[in-house]
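Complex shown without one protein chain; remaining protein chains in place.
For reference, chains read A and B in written order, and residue numbers begin at 1 within each chain.
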Amino acid sequence: MTSSLSMAQNDQRKRAAAPAPRRHHRTLKERLEPYLLIAPTVLLILGLMVVPIAIVIGYSLYDNVVTNPNPVFVGAANYVTILTSPAFWGAAGNTLVFTVASVVAHMVIGMAFAMMLNSKTMARVPRAIFRAIYILPWIFTASVVAVLWRLLLDPSGVINYLLTSLGVVHDAVPWLGTASTALLAVTVINIWSGYPFFMISLLAGLQNVSTDLYEAARVDGAGFFRQFASVTLPALRPILYSMALLDLLWTTQQFTLIWATTGGGPLGATEMLSTFTYKLAFNSYQFSMASTSAVLVLAASLIVAVFYVRRQRKEAQ
Amino acid sequence: MMGNGALGRWRRPTWKASVAAAATAVALLVAGCAGGSGGGGGGSNGNVTLTFSQWWAPEMPSGALQNLMDEFHKENPNITVKLISAPFQSLQSQTISQAASGTLPDVVGLDGSWVNPLYKQGALLNLSDAMKKANYDPKDLASQVGYNGSTYMIPVVNFVYPLFTNDAILSQAGISKPPTTWSEFAADAKKISQSGSAKGWVVPLGTTNPNGVQNDILSWAWASGGSMLSNGQPNLTNNPDVTGAVNLVKDLVQSNAVLPGANALQETDKVENFINGRAGMMIDSLAHINTITKGNANLKFSVSAQPVKDGSTGTPGMLTASWGIGISAKTQHSAEAWKLVQFLMDQTNNSKLSTLANGFPGNKTSKPDFTGADPHFQQAFAIYQKSKPVNEFTGLPAADQLMTDFLNEFQKTVAGQESTDTMLSNVQNQWKQQF
Partner (left out) sequence: MTAISKQAPTTARTAASRRAVRRGAARTGLYAGLTAGAIFAGFPVLWMLSSSFKSNANIFAYPPKLFDGSFSFAPYLAVFSDPVEIGYFANSYIVALSVTVVTLVVALLTGYVFSRYEFPLKRIISIVIIGVQAVPPITLLIPFFGIMVALGLYNTYQGLIITYVVFTLPYAVIMMTAYFDSLPKEVDEAAKVDGASSMSILWRILVPISVPGMVSVGLYTFMISWNEYLFALTLTQTDDRRTVPVGIQLLMGQNNYLWNEVMAMSILGSIPVLVLFLIFQRYFIGGLAAGAVKS
């Protein structure tokens, strides 16, 4: 224990002396305490997330809400329509590829950059500069990221210019306009704009990894990779796990980036569940179908959430 | 600021204080402020504030629309207009959401592709009734959009889509004048693509905004007097005009006579490619004239009518997009709202508005003010007067989805996955479900 904590403890000891006689009340208070503390979160999530979601679930059971003033209850009919629609499954497949590739890349790049930035061999000033550069992709709103990358990836844009000048490709490639490269292109854009978020959280997490552990590993003769595997990774596991889960859920609903770059095309190559749902809602005004598709995504994500919570519980035990 | 400083100073933390603080913060947020609820406010003294949502103000010279509203206020001292300007790309989903929750502004700017769902939602006021109440004679209105014999949207300003040609690129390819027929156009586009670094034509086929279907594919059929509808129903199969238009564009894309990457291009990309000399020709909104001259003051270009099908006679069609206007069905001030519409459609004001927007007036008797305007503007007006304004997507149900369906199938036929006939019959079937 270092001094700061033991000081705090001494402090606690002093302060704890006074309320000691009330100790027998604690059991009831203790039982209520967690509920009181999480009340703000629960109220907010309930009122502004769960209620709208419940309304959306309601929408999904009617034939056509919003545009039809007198919608008719149709039960699960919309679910049958959506689940038997090849377009939905196509979009689900693209979403899966896009999401998994993005999450893995975010994690690998975020980890690599965080490790590099955390390196003790670097002087303070270059470290600060690199840190600032590395978070840059994160700080722009999605529609601007889309505009920027459309510009960069244009057949007469700078990336094609560099590639053709260097002889990597012979003719300029319309990355976003070619069915075979569009999914790759949007994934790269998403990787670019999303990794700093991993990096920052991991950087913060790395500060909690004891240097003594590295020291001990080094004494045991562990090299860089062994140290990484036996010290860094285990220490960061809770953070990595939470981040991966969140990123999985967020990337699934990534909309603006896709919409503003490809709109789901060409030939449906980048159609995601989010763009599929949007088109149902605001291109064909089938809000019930759009709600159905959203509820299916919700159901899938709840399954992921259940696994996450169950695993966390195991870890806690 | 970021929590640490503020929280660190909590000298006597107790759980009660923490919860109280959090609860207060939340309560303040929830309970606070009742102002700013939507719709227009009516004063007890007979003063009325109208809200007017549109995407027009950012498209016009700064403050121009506000000036016009100030003039309206001068004429009607008891009515104040509050402009709500939104980005065009998102205004559609905004307007639909507002309509769904009953907060549609009193007067709404409308695009032809979303008037139908709003009408179906019952969100729009019957303008025919409003006209009757105000004893307004609509004889001067160039067009009206409506259902079941009643008007729900009035086009205020019309934007035409002529053919823009880059003079230098054309002459470099040995072309002396802009093409007037499909075959000339196709031949010229190929000639340009083979003679230099520029491509013949730029056609945006991106799915984000599928209006390339309307502007760059079906416009060819309309220009030649063709139609994609028959008695209000889709009529794409066995339709030589539509088939011809599809084949024309398909041929040019397949023979690399268009700017590469068409599948990712949007309407917004046309102008910049044209200014930078990457495409010799484009079908584009006349509203872009200022962007072109500002972007490249030395560019010599011509404006002409969209080429027609070989052998086509009769009045040519000219693709037109409109800034439409409508009134919320829930407005408390329908008479005042109509006054504003009438003001904007009035001969002088409509002329002013359309000149500021580089468009043509929705009032038949108005003339755009050509003084100080780009000479191309006057040329285009001459073409406009000789042709029939047309846009068959205006007012159709789910117009964006119709275009998206068309575009998806078109991309397939360009990629060689299906023939033009298969494509058109597929689109026909998909469209029928929407009608």
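Simple rule for what comes next: a residue touches a chain if its C-beta (ideal position, glycine included) is under 8 Å from a C-beta of that chain, and two chains touch if they have at least 3 such contacts.
The structure presented is a predicted model; accordingly, all values stated were derived computationally and were not measured.
Residue A:203 is the one among A:61, A:176 or A:203 that touches the chain not shown.
From the set B:103, B:150 or B:379, the residue in touch with the chain omitted from the display is B:103, counting the whole complex. The chain omitted from view is touched by exactly one of A:151, A:169 or A:233, namely A:151. Within the entire complex, the positions of chain B that touch the omitted partner chain are 1-4, 6-8, 10, 13-15, 17-19, 21-22, 25-26, 28-30, 32-38, 51, 55, 58-59, 62, 82, 84-90, 93-94, 96-98, 100-103, 159, 268, 272-273, 275-276, 278, 285, 287-288, 291, 294-296, 358. Touch with the hidden chain on the side of chain A covers residues 1-2, 4-5, 8-9, 11-13, 15-17, 19-20, 23, 30-31, 33-35, 37-38, 40-42, 44-45, 47-53, 55-56, 59, 66, 109, 112-113, 116-119, 121-122, 128, 130-144, 147-149, 151-152, 154, 156-158, 161, 192, 196-197, 200-201, 203-212, 218, 221-223, 235, 238-239, 241-243, 245-246, 249-250, 252-253, 255-256, 273-274, 277-278, 281-282, 287, 290-291, 293-294, 297-298, 300-302, 304-306, 308-309, 312-313, 316.
Here is the rule we go by: only the chains that are shown with their structure count from here on.
Look at where the CA atoms of chain A average out and do the same for chain B: the two points lie 35 Å apart.
Residues of chain A touching chain B in their complex: 33, 36-37, 39-40, 43-44, 66-69, 150, 154-156, 172, 174, 176-179, 182, 259-268, 279, 281-285.
By the touch criterion stated above, chain B contacts chain A in their complex at residues 15, 18-19, 22-23, 25-26, 92-93, 96, 100, 117, 120-122, 205-210, 259-265, 273, 276, 278, 397-398, 400-401, 404, 407-408, 411-412, 415, 434.
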